[in-house]
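First the structure, which I've put down as structure tokens, then a few questions once you've had a look.
All protein chains of the complex are present and in place, except for one that has been dropped.
Chain lettering (A, B and C) follows the sequence in which the chains are written, and residue indices restart at 1 in each chain.
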Amino acid sequence: MTKTAYNTAELVAIMSARVLEDGKIVFGGAGMPLISCVLAQKMHAPRLTILFEGGVIGPHIDPHKMPPSTNEQRAARRGHMVLPITDVLLLQQRGYVDYGFLGGAQIDQYGNLNSSYIGDPDNPKVRLPGTGGANDIASLATKILVAMHHEKRRFVEAVDFITTPGYLQGGDSREQAGLIAGGIHQVITHLGLFGFDPKSKRMLIQALHPGATVDEVKERTGFEIMIPDEIPLTEEPTEEELRILRELDPEQRYTKAVEE
Amino acid sequence: MTKTAYNTAELVAIMSARVLEDGKIVFGGAGMPLISCVLAQKMHAPRLTILFEGGVIGPHIDPHKMPPSTNEQRAARRGHMVLPITDVLLLQQRGYVDYGFLGGAQIDQYGNLNSSYIGDPDNPKVRLPGTGGANDIASLATKILVAMHHEKRRFVEAVDFITTPGYLQGGDSREQAGLIAGGIHQVITHLGLFGFDPKSKRMLIQALHPGATVDEVKERTGFEIMIPDEIPLTEEPTEEELRILRELDPEQRYTKAVEE
Amino acid sequence: MVRPYKELREVIENKDRGLREKVMSLTEAITLIQDGDHVAAGGCHYSRTPMAAIWEIIRQKKKNLIYSRSISSTEGDLLLVSGTTKHVITSWFSPGVTWGVSRAMRHYTQKKLALYEEWSHMSLGLRYRAGAMGIPFIPARVMLGSDLFPRLEDIQEMECPFTGDKLALIPALNPEVAILHTQRCDAYGNVQSEGLPFMDEDIARSADKVIVTTERIISNDQVRRQPDLTSIPFFQVDAVVEVPYGCLPHECYAAYEPDFNHMDYYVKLMMNEGPEGVKEYLERYVYTPGSWEDFLSMLDFKDILRATMEGRGVYND
Partner (left out) sequence: MVRPYKELREVIENKDRGLREKVMSLTEAITLIQDGDHVAAGGCHYSRTPMAAIWEIIRQKKKNLIYSRSISSTEGDLLLVSGTTKHVITSWFSPGVTWGVSRAMRHYTQKKLALYEEWSHMSLGLRYRAGAMGIPFIPARVMLGSDLFPRLEDIQEMECPFTGDKLALIPALNPEVAILHTQRCDAYGNVQSEGLPFMDEDIARSADKVIVTTERIISNDQVRRQPDLTSIPFFQVDAVVEVPYGCLPHECYAAYEPDFNHMDYYVKLMMNEGPEGVKEYLERYVYTPGSWEDFLSMLDFKDILRATMEGRGVYND
């Protein structure tokens, strides 16, 4: 039989879902992170517990009613518990949350994210919606995951504005700033999986997706990315992963091909 | 008709109830304060709202089931709201509570209360049960009321231990300590009503109950109490007050005559 | 600016906190708001938004309000473009992820016609909570190292005297007025919300005045039978207004989902025409209708019916 084709967004969603281990607790942002969490539950991680900013623990999301926001009743469907926003976010500060799962508009070599301003914050080209819970999640969750489309304009040497802390200026600057727990763990793009050098905290290639090349990564990355000698390849999305993903997002509201 | 006789505890309960204005919010301690609050509701203050440390707002106490503690279900009967202990106490810190109503084992000339140690705290003659919420109530409620039996051993120059702050060492020492709101407003005993001098913050006579004399007060007070030229008399307990009080405490668990 | 403790207490102490009925009209309730007040709205994003109250605020032409909310959606656009506020305090500001970045918000902030004061979601929550607790700040481990921190006047850093940890001190926020929408409230103001609590409880405790709009007014007897469900006690509330469908076109948990068709219509207008489109919307849906009921009757009943069936559906599972 012929393989089903998939777009870059679907690839990111599926690769992200695979990262989420069963039995763990994930704090999921709106959009693609949410899709990936639900996909993971339907694949290998039925005991994955989802927390949403809106104030819910362990909802059963109805595949036919994906919530456009994580602060609404669809996101709370059949949860174990609903609680105030401040308290669900505080659960991360206490250390209960394994994964903080974010999307990103702009990321830099140390994993800092910007969702506040494009250009000079005092005279921005674009005023973006802002942090929401992203700053909290990235300051507190044990392992931060970021899913995004891999483009030069999004992968920059230094973000215009640090809304959401990665490793700040690298080295031990994150801990020095007072962020003594957690940190950015992995970036998932349509080209591959990316981690951070334990010492310098600069971004490095962990794995490439089928068809992606190191040159393509370099070309689409606005800073010098670290390249190990050995680079494993990820497994191609399976028919089952694609089938379930498309059940979750039939109109491709969250997984439509990105126009560049 | 002949007047019904009453004991000193009943007198204190009734005089305390009269102090509580309708429409106000009172944080009531266990024992006599509780009795007086319920009595006030049945007399002149039907809109008096009672808060209990156990975590309840506006309970309807069943006259035939007075709770021996304010941290149990009888104290929560038919309340508007139940909430965590910490939060009901925090309502005082926010300024919602008009009266903090306490009983006392030992009080001094500045209205400080001791419910921790009789004698030297390091080698106490008696280790008392402790503050409970008394320190919180007296630090935070707008007007502190104290109901107690008037005896020399209870009205001392300086308490052995300040569990519950009155005006501390007098003058502006309470504010200097950081307690910038509230303060002890009135002490109700079986001899009369007692307030505090606005400047020195020393205890003074506000009114005497029928039959009580200044000499008796002086004799039963272990420090020099301030005596104004004019001292009004309080109204004797009415038949109705006594009738209702005895319905509330038929076995006199809270209003039995004090043995000295 | 953290307000002085004594001032905050005096306001509360001088209020009649006795048990009394507070049911009034929407118009009456909103007159409790003064020009220049800081008004905090309950709910989050497009859920349990006190939309009727905001609608009336705009109609009463309040000026120079400071507006704060957990996350701001389309109601934030309306407040900016109507000239009601030039200062919004929130953590995220746009209609919703799938609808893109608000062009109205961009216009007013990028042209410096208004200030969008950005706090992380949790730190904004802690601001209300500190205000609710009667303390000037709560320490936290967020905002540190970010570029949000230096842009804010009132946040500070300290070394913990117990552990030596570096901590952010999140300052208390005490709005003059809180506007909240709930599913159930009695005539005295005892609030029993259903589902996601958001930040409503802390906002109510932190504010000088609280205006509650409610889907229904329940008896005090019902409240007393389930005191566990009360989230806001009567003595914190100044006005109770019965406003069924008071969140539309936003949602109200277990009552109705958003009117997505009306939301799409608004967002399209706003994204295509910018502030002019929002002005057109305001004229048509806010200024022209004679009453909130008249506004509701302009919506497509079929859409409301579907939203209602979906909304109350949480109890069908």
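Methods note: contacts are C-beta pairs under 8 Å (C-beta built on N, C-alpha and C of every residue); 3 or more make two chains touch, one makes a residue touch a chain.
These figures come from a predicted structure and were not determined experimentally.
The hidden chain makes contact, of the residues C:G18, C:G76, C:P95 or C:G134, with C:G134.
Touching the chain that is not shown, out of B:G111, B:G132 or B:G192: B:G132 (per the contact rule at the top). Only one of C:I12, C:V97, C:L124 or C:L167 touches the chain withheld from this view, namely C:L167. Listed by residue number, the positions of chain A touching the unshown chain are 22-25, 47, 49, 56-58, 60, 76, 78-82, 90-91, 93-96, 98, 140, 142, 180-181.
Counting over the whole complex, chain B has residues 30-31, 53-56, 65, 68-69, 71-74, 76-78, 82-86, 89-90, 93, 116, 121, 124, 126-136, 139-140, 161-165, 168, 173-174, 177-181, 253-254 touching the chain that is not drawn. Of the residues in chain C, those that touch the hidden partner chain are 2, 4-5, 133-141, 154, 156, 158, 160-163, 165, 167, 169, 171-172, 194-195, 225, 227-229, 317.
The rule is simple: only the chains that are shown with their structure count from here on.
Each chain gets a centre from the mean of its Cα atoms; the one farthest from the centre of chain C is B. Computed centre separation for the pair chain B/chain C is 41 angstrom, with centres defined by C-alpha atoms. Distance between chain centres (mean CA atoms), chain A to chain B: 59 Å. Inter-chain spacing, taken between the CA centroids of chain A and chain C, is 29 Å. Shared contact sites, meaning residues of chain B that touch two or more other chains, are absent.
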